[in-house]
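Only one protein chain is missing; all other protein chains are in place.
Which chain is which? They are A and B, in the order written, and residues in each are numbered from 1.
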Amino acid sequence: MEVLLTAENLVKEYPSRRLRARDAAVRALDGVSVEIQAGARIGIVGVSGSGKSTLALCLACVEKPDSGAIRFLNRDLTQVDESELREVRPQIQLVFQDSSSAFNPKFTAGEVLEEPWMLQRTWNAAERRERGAELLVRIGLPGNILDRMALDLSGGQRQRLAIARALALQPKVLILDEALSALDYSVQAQIANLLLDASFKAAPAAERPAIVLISHDLVMAARISEEIVVMESGRIVERGSTEKIVRAPEHATTRELLACSTGVSGKFNQRPAV
Amino acid sequence: MRYLLRRFLHAALLLAGASVLAFLFTSLAPGNYFDEMRLNPQISSETLAALKAHYDIDKPLVVRYAAWLKSLAHGEMGYSFAYNAPVSPLLAVRARNTLLLTVISTLLAWCIALPLGVWSAEYTGRWVDRVVTGASAFLLVIPDIALGLGLLIFAVKTRWLPTGGMVSVGSEGMPFSARLWDLLLHMVLPVAILVLGAQPILVRHVRSAVAEALEEGFVRAAAAHGIPRRRLLWHYALRAAANPLISLFGFSIGALLSGSLLVEVITSWPGLGPFLLEAILARDLYVVIGGVLLSTVFLVGGNFIADVLLFWADPRIRTE
Partner (left out) sequence: MKSPPRKQRIVLLFLVLLHGIVLVGGFVAPYDPIRQDRERPYAPPARIHFVDGQGKFHPRPFVYAQRLRAGSFDQYEDDCATSIPLKFFVSGASYRLLGVIAAKGHLFGADGGTANLLGTDGYGRDLFSRILYGGQISLLAGLLAASVSLLAGSIVGSVSGYFGGWTDSIAMRLAELCLALPWLYLLFGVRAFLPLLVSPVKAFLIVVITIGVLGWARPARLVRGVALSAKERDFVRAARGFGASHAYVLRRHILPQTKSVILTQAAILIPQYVLAEVTLSFLGLGIPEPAPSWGNLLSSLQQYSVLSSYWWMYLPAVAMVPFFFGYLALSSALQEGRRAAKMDL
């Protein structure tokens, strides 16, 4: 499997908000390296503040790291200028956690879905409508939502729409930044299956996007991913195949994350007596 | 303390920038300024020579600005072409007349607006509030020029008040008390126009600030403790409403020199406004710049005073 996207030794600091300059800046990423292969499914887990979201933003070229390299098909994206970056961006798509701010409040669902094509393809309105309907079917949304205001849809529908929009330009890498966290458990499961489908059934190997799921829920990530990366305080503390992580976690953080997740858990029997 | 220093520096920089801007704006006149003046028969050749020597009037903008700054350091603020005299004493007299009017009007306006606003906020929704809000809205809708001219016509028709100027003709010979009375009579009309014009905005702001403050948790808690209504209003609610009101007060101070232009022209009050207007029409460059900057000093100063008052009144700002 060819390597699509790699992060090499990423470091990113956010300046501290306090008035006294003496307090150290917050290091969101402290030398993080990750490799994403074509068609892979990777889960990046950690608690809030572990740096996983920052990693996602850097991989998607939304934020620039302070040092380190991000290579996409062997091109270092941190050294590339704006117009070249614009060409690359559609190949690495990001889905946000909060779908309600991911859509322009005045757009209909149709406009949201068709925007990537308006920017990148030369299709006319009818073609866009047709492709839009196809995409909706793949995502499991009814066709009649195209004319409704994007923000009027339910949480689960919005997230599907966001994923559909992200898939519109057939990206090579799809990054989901806590995209499932705000949803009901059952809806999470549905969308998780959707992602598995998108990864397996939808298209021949060449078209399947690599999926990177950022989450604090290790078990949810385990459902979708083949490989899991555990982060804490800006560093990667453990990584390995899903099976190994779930059955034989080595690092304390990994074990805690397992314990906090709903579902399979070794510590289930240790609830305090009421 | 450092906060105040920062604000002061900020104000000073603003003034410097404003002076540059004022110079720039007034040099918009097309054509060579100096040549125009040479053709003007009203300006004597001695004046021109003096101007050339002291103010580099025929040199480019930057040089002129530098010369003006030098004269500023001497306390002169440039030279008036029309009056053939340095600008500062001319401005000083006029500014004093304006301040006489505006300081009294501002104080009066606040003294009326504060109780009205507090009263109105306390009885929100009742007839007191409706009357006050209605009268405010009515006044707000009448533009200054209509208000001024209207009151002027009223004064003329009723002949109760003198209708122009600051003092009556021949008042210099009168004893002090008579002169004072004469001055006061002349002030009634312009002060009335200014106070009425300022009322609606002031009352509205006081009312909304106090009404909001009365909704605050700690005020309600104090009421529950049985603190008497009057103390509640004036000590608790007004304190909480102080911030926006202090800023507003800063604006009031800022407008002391520039807010009364129209009123002074209408009532022929010999203040800064008509003087500047005359200078503007006569293209008396340095008078215009001096006058504009003097007003800017007040505007910027007013804001700074508001900053100082806020700093003193609101402990939260001190710890920021």
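Everything that follows uses one rule, which is that a residue touches a chain if its C-beta (ideal position, glycine included) is under 8 Å from a C-beta of that chain, and two chains touch if they have at least 3 such contacts.
Since the model is a prediction, treat every value here as computed from it, not as a measurement.
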* Asked: Which shown chains does the hidden chain touch?
  -> A, B
* **Contact residue for the chain not shown (choose from A:Glu13, A:Asp66 or A:Asp98)** => A:Asp98
* To do: From the listed residues B:Ala82, B:Leu114, B:Ile142 or B:Ala313, report the one that touches the chain absent from this view.
  => B:Ile142
* **Residue among B:Arg7, B:Arg179 or B:Arg283 that touches the chain left out of view** => B:Arg283
* Structure fact -> Of A:Thr6, A:Gln120, A:Gln190 or A:Ser233, the residue that touches the missing chain is A:Gln120
* To do: Give the residue, chosen from B:Ala18, B:Ile112 or B:Ala242, that touches the chain omitted from the document.
  => B:Ala18
* Structure fact -> Contacts from chain B to the absent chain lie at residues 14-15, 17-18, 21-22, 25-30, 137, 140-146, 149-150, 152-153, 156-157, 163-164, 257-258, 261-262, 265-266, 276-277, 280-281, 283, 288, 291-292, 295-296, 299-300
* In the whole complex, what residues of chain A lie against the chain that is missing from view? -> 60, 62, 86-87, 89-90, 92-94, 96, 98, 101-104, 106-107, 115-116, 119-120, 165, 169
